[in-house]
Each structure stands twice: as C-alpha cells, then as structure tokens.
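Every protein chain of the complex appears in place save one, which is left out.
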Amino acid sequence: MTTVPQTSPSRHRPARIAVNAGLVIFIALYAAIAFLQPNYLEPGLFMNFLRRAAPLVILACGQLYVILTGGFDLSMGAVATLVVLAASILINGDPDATWAVIGALYTMGIAVGLVNGLVITFLKVPSIITTLGTMLLVNGLALAWSGGAARGDLPDNFRNLGRLVWRDVPLIGTLPLAALVLAAFVALAWFGLSGTVYGKRALAVGDNPRAAELAGTPVAATRILAFVVSAVSAVTAGILLGGFSGVSVNAGEGLELQAIAACVIGGAQLLGGRGSIWSAVFGALSLFALFTLLNLLGLPQALRDSIQGLILIAAVGATVWRTRRRT
Amino acid sequence: MTVVPALSMTGISKAFPGVRALDGVDFECLPGEVHAICGENGAGKSTLMKILGGSYRPDAGAIHLAGKAMQFTHPRQAAEAGIAIIHQELSLLPHRTVADNIFMGHEIARRGLLDKAAMRERAAELLRRIGARIDPQALVSSLSIAFQQLVEIAKALLLDTRILVMDEPTAALDERDSRTLLNLVDSLRGDGVSIVYISHRMPEVTAIADRITILKDGRKIWTRPRDAAPISEIVRAMVGRDLKDFYPAAPASMPREVLLSIKGGTNGALRDVTFDVRAGEIIGVAGLEDSGKGALAQALVGDAPFTSGTVALRGQPIALRTPRQATAAGIGYLPGDRKREGLALRQSVRDNALLTLRSMVGLLTRPQRGALADGVIDERLRAMDVRAADFGQEIGTLSGGNQQKAIIVRWLAQASDILVFVEPTRGIDIAAKAAIYETMRVFADSGRCIVVVSSDMPELIGIADRVLVMHQGRISGDVPRGASEEEIMHLALGLADAPSEETGA
Partner (left out) sequence: MTADIVKPKPGVPVAVLLAGLSIGFFVVVALATGETAQLSGQGVTGLLQRMVALGLVAIGQTFVILVGSIDLSVAALISAVAVLASHVMQGDPAMMLPAILVCLGLCVAVGFVNGALVAYGGINPLIATLGTGLIIQGVLAASFGALQGSVAREFQIIAYGGVLGVPYSLLLLATLSLCAAFVLDRTLFGARIYAVGGNPDGARLAGIRTERVILSAHMVASLFAGAAGLYLAARLQSGTPWIGRDGIYDLESIAVTVIGGTILAGGKGGVAGTLAGVLLFASLDAGFNMLGIDAFLKQVLRGTIVIAAVAVHAVRAKGHVA
C-alpha cells in the first residue's frame, strides 16, 4: 500500500486566509491614535513610529523563537543594556572601531544565549529561573564593567544605525535606517521559521517535547538555538537603542517583558506550540501603539508594567478557558 | 444461606464513544469473601472497579452495599461508604513517613493540631495487624514496592473498609512477597472484609479466591466457586473468543536475512535479552505489566538504552543511545501512550506526519522540498486512509485510529526498516485495527520487520510470526506462530517448567 509512491495530484484545498489577531489590534489602535493626532497618518510620522518601535519588534521576534519552544527569555533586556554600555566603552568615540565592536557584541550575545540554552536543556533549570539568573548576571557584569554609569562615547557611524533618517525619498518621504534594519531582521527571522524546517521543529518541541524526542527531533539543539536567536535579537535591538537614545545604564530595562507581552498579543501561546513570526511583529507594533495611545491620553508611563501583567494573565487564562471548554 | 451480600452490583452497563465497555454485568461479594475477577485487558475489569470506586457513573444498573442502594458521584463518597481501591499506580507521598501516608486526608487532629503520637500508635497497630514490620516513622521512598503496597493496604484499613478492591496487587512483587500478601488477604477475610481481587496470576487466584468471575468483552461469562473452576477452565473462558478474521494471512515467504541482532541486552529493567529480528518478520512481545516488555521497546529505540550487551544492524554493531540515533539507524517507534509520547496535539495532521522527516534532514532544508512537500505527505496520508476534513487541522481533533495511522505514516515517510510498535491498537475501533494489521503485514512482506509489544494476546497470536514472551526482565520463551494463548500465558506467568500439568487438568 504505502510503499508504492502514488503520483496522483494533490487534492486542491481552499486557501485559508489567516487573519492575524495582532494585525487587527494594531490597525484598531493605530486608527485610534490617528483619530487623536491626525498627523500620524502622514508617511513621515508613520516611519518615525516604525523607527521607535523597531527595537521592540526585533526583540519580540527573538522572544518568539523561545516562546514557540515552550520557554521564556527574561535576560534579553539585560543583554540590550550590556550592548549599549559595552559599545560605548569599547568604541570610545573611534568610528573605525565600530564594525569590529559590533562583531564583538554579537559574540557576547551568542555566548549569553548559549549559556541560557545549555543550562536549561542540560541542567534542567526552568527557563524562567535560568534567564532571571542570567539577567542578574549580565546586568551585574555590564554595571561592573562600566562602573555603574555611562562612560565612553558612541561615534556617529554607530549611532546612525538607530537615528539616521533619509529625507526626500520618493513615495514615503522619509526613510529611517532603523526601519531597514527592522525589515531585514524580520525577513531573516521569518526565513528561519518559515523558510527552513526549524520552525516546525520548534513548534513540535514546544507542543510536546517528549513526542518530538521520540520522533527523532534534536530537542536540545532546537531549544539552544532558540535562545541564541533571542540573544542575537537583543544585541540588534541594543545597537538600535544606543543609536537613538544614547548610552544609559537602564537602556534595556523591562524590554524582556514587553517582548513577551507583544508575542502574546499577537496570538503566540505561552508554554509553546503555537504562533508565527507575524504574532511577534504585529503584537509588538500593537503594544507600541498602545503605549503611544496611552501617552496621548495622558496616562502615566509607569502603568505599562500593569498593562503587561494583565495581558499575560488574560492570555494564559484565555488558553486555559478554551481547553477546558473543549474537554 | 441468606447472607446479605456486602456488595452487589446488578445490570451494570457503561459505554464510551465507540466501545461498549460493560454490558449488563452482575457481581456480588459476601462479607468475608475473596471474589476474584479474571479477564483479558479490555474485558471491562477496570471499568467495573472505577464505577464501584465512584470515578465513573454507570449508564445503567444499581449498586447495593449491605442491601442499601448507593449512587456515587465522587470517589470521596465511595470511600466514605467503606470502599477502598488499591490501584496499580500507588498514590503515596514518597517524601513523607509511613504514618503520614496512612493518615493522608484523615489525620487525627484536635482544633487543627495534629496528634502525632496517636497517629504513630494507630499506624503501628495497623501495620502490625497486616503483619508488616515497618516503622511508622520510615520514609515511604525508602521502602520497596512490596512494602509500599502494604502501606496502601494499611491506608485502606484505616477507614473502616468493608470492601477492599485489589487491582493486580502482586504485579510488582516477587514470589516470597506475594505469598505474604496472600496470607494477609486471607487474614483480612477472616476479619469479615469483602475482597475483590483482580489478577492475571492464575495460581494465586485459585489459591486465594472463594469465587471467581470471568469477564470478557464487557460481559460476565460465569461466576463459580473455586472448586468448580480449574485453571484450564478459567483460561479457556477468558480466551474463548473467535480469533476474528481481520488478521491478515501469514506471509508467503520465509523470513530472510537478520536485520537486527541483540545479544545479552541488559539494563535496569532487562536481563540478558538475546534475539534476532529477520527481514519479513513480525515479532510479537508478550508479558505481564512489569515483565520488561515495555522496557525492551524503549531499549530498541534508544529511549532507555541497554547498558550492556551488543546490538548489530545488518551485522554491523551500532549504538542506540538516543531516539535520534535509533531513527538514523532506520528504527521507528509507535509509543504506547499516543497522546503523551506520540503526538504534538496542537499541530496539524500533516505536521505530525512530517515530524521525523523534518527532524532528520539538514536544518536549512526548505520546508516544501521533495518529500517534505504538502502534496507528497497528503498522498501518503490518503494512501494510509487517514480521515480528516483537512490535513491542516489539529491532530488532536482526530479519532484515535486516525491519529495512530498518522504516526505510522511518519515512519513510512522516513523509510524506516524496523518499526517498534507498542500497543498499536489500544483504544481504537475495529476498522482501524484491521487497517493497521494490514499495513504491518505489507510492511514486513516488503523485506522489513516489525517488533510489536502488546498486552492483547489474541492480537499477538493473530499478527505475529513468532512471539517472545517476557518474565521478570528476561525472555522466558520464544513461541512460533500458531501457539495457543494458554502456552503464552504460562510462559508469561513464569510457569514454563510445568505447563502441561495445569493445562491438562
């Protein structure tokens, strides 16, 4: 029966249009912003919105890899802080050093990702505790290295990655370099999940690691790679942050939770098994739009934490509710 | 005799989707009686006991305790009515003391304060009563399984238990411990406790039971006093079903070259396992729950590897230390616990069928390339007759039979040569069963082989070319096609030395 390959054509399936929840939420929130501030509809301001949202979107893409495999990465904010502080110390205003230092920064990030992944897969420490630990560790290292204050200097060619904006671009008017970095990173992250077999492996590992293992999936390698991708995204976001907000000791503070909340808004399921790159992208844009909207409405920034907390609980609660109703 | 039965269940019926688990079963147990229930796996024993214990509600029928009608909606109510069930899976707290465990949920306390001395004393008394020389202060994790079993019994006795259900209590015990347990059952009977005793071990059953009831396919075959039920009769009644003709015919050709050869395979659960698997063969593995048959499957697929011994694939020695290594060597695995070990339930049918292929190709392979394409896998799924509205739907929404077929497709797509199947047809309907048997035969006939581990004896007899029987981690016998269920059962029970005496009785 099945041993003889049959060659009849594949049955045609109706193409299902996947409407991403994050996209809908984003459009709604952006419409609300535009209602309050109509000039947000101009291409220039939209591009500026993208530029400011870029670090969060990139972080969310990295975090998504980890979430798909069933874990969390709470160390990414600390990595971003380390990147900002390390860059200014290492480059110290010398534009010629920029590219070499960026290479060094990625090496550091990959090292953190490897440590996270190895500790979780081989020492079996839950990822939430491991990455809280590496968050402390990386933050401590960054502060010890910098002496607890911003020092050194970032040259223009480094900062341009985050803040350069080309004017008089046809059609869209202005084009920030950060938006290009964003597009390139999202394209790469998309390719990793949808252009290779990795994405499906990650989903299977997050859904049922035991079944994946018995089916021959390299579970440990899949998990470790996710943490490396997450750390790489943190480095990239850190570079952009250094560009447009300069050097500060709390450059990356709280970003890890924003990234998690973003993925959840976009429809990724915490503890694994469901989600796509668009969950991260539109979830992050939605969250950033939400923050912008709250600012416009005059709500204190500090409430961001609370909103994220509510989002986390509501998202997991909704999943539990759905599964309970089904059984 | 007009003794009011301590327990009487009448006309109990229970259906699950697609299965009639119990059909009008009557069962009773007198005070101070040991009443054994025998039957094959799936005969309805455990469903009947779950109804008695309040875990399931019957569709029809009545339960009377000492003449009083009862209806249980929660295990708690059954416990309060004096019914205690000792399950095969123990429900103990490993890190607590024996006394703590005996009193779990029923602690002696005054105004919230524990009276530890009283509990220790009472625990010691209970343990003495059942002849267990265990210090109530010992940690449960430091006890052997046999002793833990005794703690479970003490726990049951604490609550003035009138009806004690023991489900395969000796499954994990050796000869001597089993005998002690049987003595205990005997003395409990003397105290007037009614005992429902479920066991596969025939000598035990005939030694201890006052009456024996046989269940088969959800119906009661008969209830007889022990003296009217020799082992041969019991086994015949348990087995005596027509081997349904959905088993495919035996292969036309003889087995060919040796594909896989295990010599002296040993690990924590297995001792000195040696056998060859030949191309074209379906090898059955039979044995009781703790015989090591599951461990053998786990060793073959690298999940719980052999710690010593040699494994050779087509004459070449190989290591099977992880499932991935086994997969790469061409060994595929259909786990016994489909939901926990077989499927990623929230992924699509297609993704589950492609899981192994995607896991074994290079990381940067394009997802739709060659055999990974939707069209190709859809074709395979259709060839296997996996029924789904859309292969893109979550596999969790499919029936068990279709899920099982999808896992088989996974390994067919990987072009594995050796498949290890554990309980391949557990909980799936007849049509899917027949399809799976057919697939197995076709697979083996194409020059590959299957090792099938099953508790379903007729299934093994119907499908396997020969059956390895396991007992206490060893292969206790290797019987060819055409062997009887009695023969296999004897080997599985470790009675290999004197089979003819008892079957001939």
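A and B are the chain letters, set down in written order, and residue numbers restart from 1 in every chain.
Heads up, the rule we're going with is that a contact is a pair of C-beta atoms (placed from the backbone, for glycine too) under 8 Å apart; a residue touches a chain by one contact, two chains touch by 3 or more.
In this text the structure is predicted, and so the values were computed from the model without any measurement.
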- Missing-chain contact, candidates A:Ala21, A:Leu90, A:Met108 or A:Leu143, resolves to A:Leu143
- Contacting the left-out chain in the complete assembly, out of B:Arg20, B:Lys116, B:Arg129 or B:Arg271: B:Lys116
- Which of B:Ser8, B:Thr47 or B:Thr97 touches the missing chain? It is B:Thr97
- Task: Determine which one of B:Leu7, B:Leu30, B:Met49 or B:Leu150 touches the chain that has been left out.
- Result: B:Leu150
- Residue positions on chain A contacting the omitted chain are 69-71, 119-120, 122-130, 132-141, 143-144, 148, 206, 209-210, 213, 219, 257, 270-272, 300-310, 312-313, 316-317, 320, 324
- Note on the structure: The missing chain sits against chain B at residues 75-76, 79, 91-97, 100, 103-107, 109, 112-114, 116, 132-135, 137-139, 142-143, 146-147, 150, 176-177, 180
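The definition used in the following text is that only the chains that are shown with their structure count from here on.
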- Query: Could you state the distance in Å from the CA-based centre of chain A to that of chain B?
  - Reply: 46
- Tell me, which parts of chain B touch chain A in their complex? 301, 303, 323-324, 326-328, 333, 335, 340-347, 351, 354-356, 358-361, 363-367, 372, 374-375, 378-380, 382-384, 390, 392, 409-410, 412, 414, 438-439, 442-443, 446
- Query: Contact residues on chain A for chain B in the complex?
  - Reply: 1-3, 5-11, 13, 16, 194-201, 203-204, 207-208, 210-218, 269, 273-274
